[in-house]
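One structure, pasted below without further comment.
Every protein chain except one is present and positioned as in the full complex.
Then we have subunit A:
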Amino acid sequence: MPHFRQNRLCLREYFNMFNEEENRDTFDIQISVSDPEKVGDGMNAYMVYKVLTKTSLSIFSRDEVCVKRRFSDFLGLHSKLASKYMHMGYIVPPAPEKSIVGMTKVKVGKEDLSSVEFVEKRRSALERYLLRTVKHPALLKDPDVLQFLESSELPRAVSTQALSGAGILRMVNKAADAVNKMTIKMNESDAWFEEKQQQFENLDVQLRKLHASVESLVCHRKELSVNTASFAKSAAMLGNSEDHTALSRALSQLAEVEEKIDQLHQDQACADFYLISELLGDYVRLITAVKGVFDQRMKTWAKCQDAQVMLQRKREAEAKLQHANKPDKLQQAKDEIREWEGKVQQGERDFEQISKNIRREVGRFEKDRVKDFRVVIIKYLESLVHTQQQMIKYWEAFLPEAKAIA
């Protein structure tokens, strides 16, 4: 299926972007997700993907590993990483969305175009997810990540309902709600955080709008393709009906040109989608993860505050007990003070650490973002150039035919 082939071409382009020359010195790992295979039948069926890792990094046991993974395995990985690192302020790349409708069609065995497209879309998303994950220097070294990439057997991820992208989102939102319910608003001593948070709020809104516009473009480009094909058929019929020989031939050739152009539109729609639309979709989800770590910081601060309040209470309690002549209770109070002093210190350390991590993570995110967009835009514009150059070829071939009408 030509449409399918072109997808792969687009994706190889995208995939290569992560392995550009500039990355080579800091980063030597290539990951591909391929060969989706259906396992089982009916509603219990699932897709299995081949995950191939090629690397020269020493943390890996081999320089080339191939494993088979299913979608829930990816979700499981993400859930583990999120629970380990999010509260430390690391931006953990979000896993692709679950789709009941999409998967049901595949399970039921429909070999139609939309199922094929769905599987390809998912395969691509899974690949991007892994690439983003290993780009993160801390996550790359994580044992769960290594196990995911190398281990031939992986324990089944349990209760993937909670582990879905939407599930993680709910977790993040719960943290946000907790923050909003805080009675003592954080006294932001660091303007950087306030500024950045506002920036990310704005960016979220803007990227969603941009994404919506691009989705509209994809949709209209597909319509254009369908309408062009339809016109081509109609022009061919008109050519057959035309009784002037030369004009009849020219109309038939016009129909052929339009058919070729239809194929160009299809390929372009594919580039529109995989290069731009999916990238924007990924970033909208990433921004949610970024907002999540800011909320985690607020949560950490709240915990710190709570500990301080507790400590104060314990001190007050101890002071009262000083004059009460209950030596056991007094000792307990003193112990509790020490405990809470420890917690306050830990809380302050945690807060400092998460703040430091977030600054670093945001810096990295912003650098990557600029690079990602720059590379993708160039690739996209190149795809447009290719389409236009093909158009020129087709129309230049047709021109003498039009002139030959006598």
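Keep this in mind: a contact is a pair of C-beta atoms (placed from the backbone, for glycine too) under 8 Å apart; a residue touches a chain by one contact, two chains touch by 3 or more; residues count from 1.
One rule holds for everything that comes next: contacts and distances are computed from a predicted model.
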Per UniProt record, name of the chain withheld from view ["Sorting nexin 5", "Eukaryotic translation initiation factor 3 subunit H", "GATOR2 complex protein WDR24" or "4-hydroxy-3-methoxy-5-polyprenylbenzoate decarboxylase"]: "Sorting nexin 5"
Sole residue of A:45, A:66, A:116 or A:207 that reaches the chain not shown, by the stated touch rule: A:207
Residue among A:116, A:138 or A:247 touching the omitted chain: A:247
Residue of A:48, A:116, A:138 or A:238 touching the missing chain in the full complex: A:238
Residue ranges of subunit A at the interface with the undisplayed chain: 199, 202-203, 206-207, 209-210, 213-214, 216-217, 220-221, 223-224, 227-228, 230-231, 233-235, 237-238, 240-244, 246-247, 250-251, 254, 366, 369-370, 373-374, 377-378, 381-382, 384-385, 388-389, 391-392, 395-396, 398-399, 402-403, 405
